[in-house]
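Heads up, the thing below is written out as structure tokens.
Missing here is one protein chain; the remaining ones are kept as they sit in the complex.
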Amino acid sequence: MSLLEVEDLTVTFAQKGERPFTAVDKVSFTVEPGQTVGLVGESGCGKSVTSLAIMGLLPKRGNRVSGSVRFAGTELLSLSDRQLRDRRGSDLAMVFQDPLTSLNPVVTIGVQVAEVLERHEGLKRKAALAKAAELLDQVGIPDPHRRVGEYPHQLSGGMRQRALIAIALACQPKLLIADEPTTALDVTIQAQILALLRQLVAGTDTALIMITHDLGVVAGLCDEVNVLYAGRVVERGERHELFAAPRHPYTNGLLASIPRLDAPRGERLHPITGSVGDNIPWSGGCAFAPRCSNEIGVCTETAPELIDTEGRLLRCHNPVALVKGEA
Amino acid sequence: MVLTRKKDRVDALASTSTEGMSLAASAFRRLRRSPVFLTGAVITALFVLIALFSPLLAPHDPATQIPELIKQTVRARNQFAPPQGSYLLGGDQLGRDLFSRLLVGSQQTLLVGVLATLIGLTGGLILGTLAGATAGWVDTTVMRFVDVLLSIPNLLLAVTISALFLQANQFTVIVAVAIVQIPVFARLLRGTMLAQRASDHVLAARALGVKRSGIVFRHMLPNSLGPVFVQATIVLATSIIDAAGLSFLGLGNPNDDSPEWGQMLSNAQQYITSGHADLAFWPACAIVVVALGFTLMGESARDALDPKNRR
Partner (left out) sequence: MSLVEVDDLKVHFPIRQGVFFDRTIGHVYAVDGVSLSIERGETYGLVGESGCGKSTLGRAMLRLVEPTAGTTTVDGTDLGSLAAEPLRRFRRRLQMIFQDPLSSLDPRQSVEALLTEGMRAHDLATDKAATARRLRELLDAVGLGANALRKYPHEFSGGQRQRIGIARALALDPDVIIADEPVSALDVSVQAQVINLLDDLQREFGLTYLVIAHDLAVVRHISDRIGVMYLGGVVEETTSEQLYREPLHPYTKALLSAIPVPDPVTEDSREQILLTGDLPSPSAPPPGCRFHTRCPWRQETRCAEERPELVEFAPGHRVACHYAKEIAAGEIVPHVVPVQDSVSSA
């Protein structure tokens, strides 16, 4: 049994007097214990909404969630708020993009870590604080015994993200969801945090879902990569295979449009035309068709299904051809 | 560049409905759907219509003592004419038709409110622009002056100002109330202008080599006015209340042939405790409802203009 089985997860935002907007459209994927799975895509592809839906953190009103999210056999979508709260922090944990706004500014770092331990492990405050210092040490925060008594604003961005990771990992969750955890950070700090995440999940049973727009981050971290576009998974594969031979024109286009550090200077980029629209429906064909370089007639008529093509899950009528000798 | 042409086509499809629509226009579109705004707008529209047409609407002359009502009025015994026939609310302490006075009174109230707000707005715009555009010592001086005015309670300041005129009339009320409102506008405008000064598009205009006057009057000021106009709607409510307060204190128009709600309230004061609260109740009620109308409108407009609520 997989640790997490997401099946046909659909999130529709419906506001009074406005057209309903499907942010996540029948997304399915599984996560095995210890596995690192990447959800990649540009803004508006539904990657963050997916993670919030799994955690049960979407606002109560204004949206409809359907499908199924099974965590170790338990259906999360049908759990009550209280049951979910018991799970969050202990079984499932999440790290957000902005470490400053996700920490409570008026409570010390130590207490914020300790609170999780008190709630889920039943520790007393004193023991919890001691454990908190230990955790801060584990995530590489120097002088943890002093840091325990400090407030979020006294820490740098990188240190705050470390503290957030310490909170997330306090109860050794089975699944950690990291939603753009390094986007707000500088490159050298990003490298530190990525190394930390890699080190923390390596050799443990903790699974990691990495949500990011940065294909570079995914390339070095994830076992399996899901590429999302307009709320649907358009391609999924093992990372070496996916990067070596991207089959979906979108994945292919993304890779071709990134200026690469190791590419010779003067090489022209091949951008994807257009931009992500606000509300592209899949009903009238493939949502990527208007921007696609591989578009054929059928693309604007019927939306492609996600099907297994030579070991790769692909949602495309006319995928990029495999070059001989590749993959 | 062939590639980019395709992109335009895609985006043109997405944005046909609001083509060429400015921010103010799209804010207004949102407002039209807001029940709070609509409630406020209906109250305000009714009030303005009544004020404009009150001489036609009033069933009786508000200044005439009607013999039929006088007969029923024994002031020594606090006995007034009750509602009857065409006298919907009965007579006042002098035997005049209370309902007609209430209708006609809206005229003075509207006039005072609008004029005081306009004068206050103008003064505030001048001081605020001066402070916001210059920074440095001009800004500091203007703002200290504004702080001093703000530190005195509204009504107290208004009373002091109208006392300076040596005579009480409608004009002194307007000026007193207007002066009270100036610092509110000045401070608000200066704040938004300072935020604009630090904004990217002002920096961009500077980098473009746009003249200083152009930066102030084409970029900083227009982008700062939204909240000020919203505030003006809310200030309309407070100035109506302030004006009524001044009249109530006897600093308003002493001639009660042209009725005004605050003045009516003031005249009814002595009868409140003797079982005739209705004389005071109706004008007070009118003031509250009208002030509420303006406030509802202003507050919802403020929300609509808030970029945080923009989707």
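Quick notes
Per-chain numbering from 1; labels A and B assigned in written order.
We adopt the following convention: a residue touches a chain if its C-beta (ideal position, glycine included) is under 8 Å from a C-beta of that chain, and two chains touch if they have at least 3 such contacts.
Here the structure is a predicted model, which is why all the values come from computation and not from measurement.
One of B:Arg96, B:Arg190 or B:His219 touches the chain omitted from the figure, and that residue is B:His219. Considering the whole complex, the residue from B:Pro67, B:Gly85, B:Gly136 or B:Gly209 that touches the absent chain is B:Gly209. When the omitted chain is restored, the residue from A:Ala202, A:Leu269, A:Ile307 or A:Leu322 that touches it is A:Leu269. The residue from A:Val111, A:Ile258 or A:Leu306 that touches the chain not shown here is A:Ile258.
Against the chain not shown here, chain B presents residues 1, 3-5, 7-8, 11-12, 15, 18-24, 199-201, 203-211, 214, 218-219, 222-223. For chain A, the residues touching the absent chain in the complete assembly are 42-43, 140, 142-143, 153-159, 186-192, 194-195, 213-220, 239-240, 243-244, 253-265, 267-273, 275-276, 291.
Note that in this section only the chains that are shown with their structure count from here on.
Each chain gets a centre from the mean of its Cα atoms; for chain A and chain B, those two points are 51 Å apart.
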